[in-house]
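Note that this is a trimmed complex: some chains were dropped, and none of the rest were shifted.
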């Protein structure tokens, strides 16, 4: 999976730098940078990076990254949803368990997925009031809490 | 809800016609066309239309509609998912009930949501093998089946 992170960075940089109009063009750029991938793998990378396709104003389409602007706006929304919904946060090993108010496990899981991107492999929300968060190898529960508090100063123990 | 459909059409036309860079600009255009809405309502409209925001190549962003291209590509994917997953289709009144193979109710529901857009108010997928589809007022189960077969010729009774 190491190689994938390098490739994802390359894809992101290529889309920022060039006007890329097709997967074929993107595959060509990647090959020049030494990444050999199939079209299926590239599709998955674009999905993970939330790359979009937008009209170039004429007949074609151009790949784009989600805008910073948009990211900030939704960050405020996620913080709001998290504070509205969570009841308690605990952890053991690399698993964080968040209890929520009834009906808020989905919105809290989605918020954590987006706010703590670097620390988190994924989240699962269960019946209506529990979320499991799986931390990346090497990230501790304390690290996770510290980063969440940097991002949500109102968060109390 | 009648007014909403007219407004959604107007929003779609405005984004196709003009280079719109902010919700304020879009609200202005809508007012000229006689639609008075709050920003909150406009946000909901953009969500329903799956409008995206893309870099204009400089520092700003422009609203865009999902490309036709992209829509065709995913239509093929939805047809494939539907054929892979469904077991039977029945209906009573305006409710269609689809049985699926285990684990395929989500992907079949998502496919119906996208393929039968005009006929369907919404879909719910339950435990792992059942989907409920709520048809629009005036659409019958036979209408729904006819439209699904136009779209998926391989579909048998």
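So that you can tell them apart, the chains are marked A and B in the order they are listed, and the count of residues begins at 1 in each.
Methods note: contacts are C-beta pairs under 8 Å (C-beta built on N, C-alpha and C of every residue); 3 or more make two chains touch, one makes a residue touch a chain.
Every value quoted in this text rests on a predicted model; they were computed, and no experiment measured them.
The copy number for the entire complex in this file, given 2 shown chains of one sequence, is 6.
Here, only the chains that are shown with their structure count from here on.
Its C-alpha atoms superposed on subunit B, subunit A is turned by 180 degrees; the angle is given in steps of 5. Put simply, the C-alpha centre of subunit A and that of subunit B have 24 angstrom between them.
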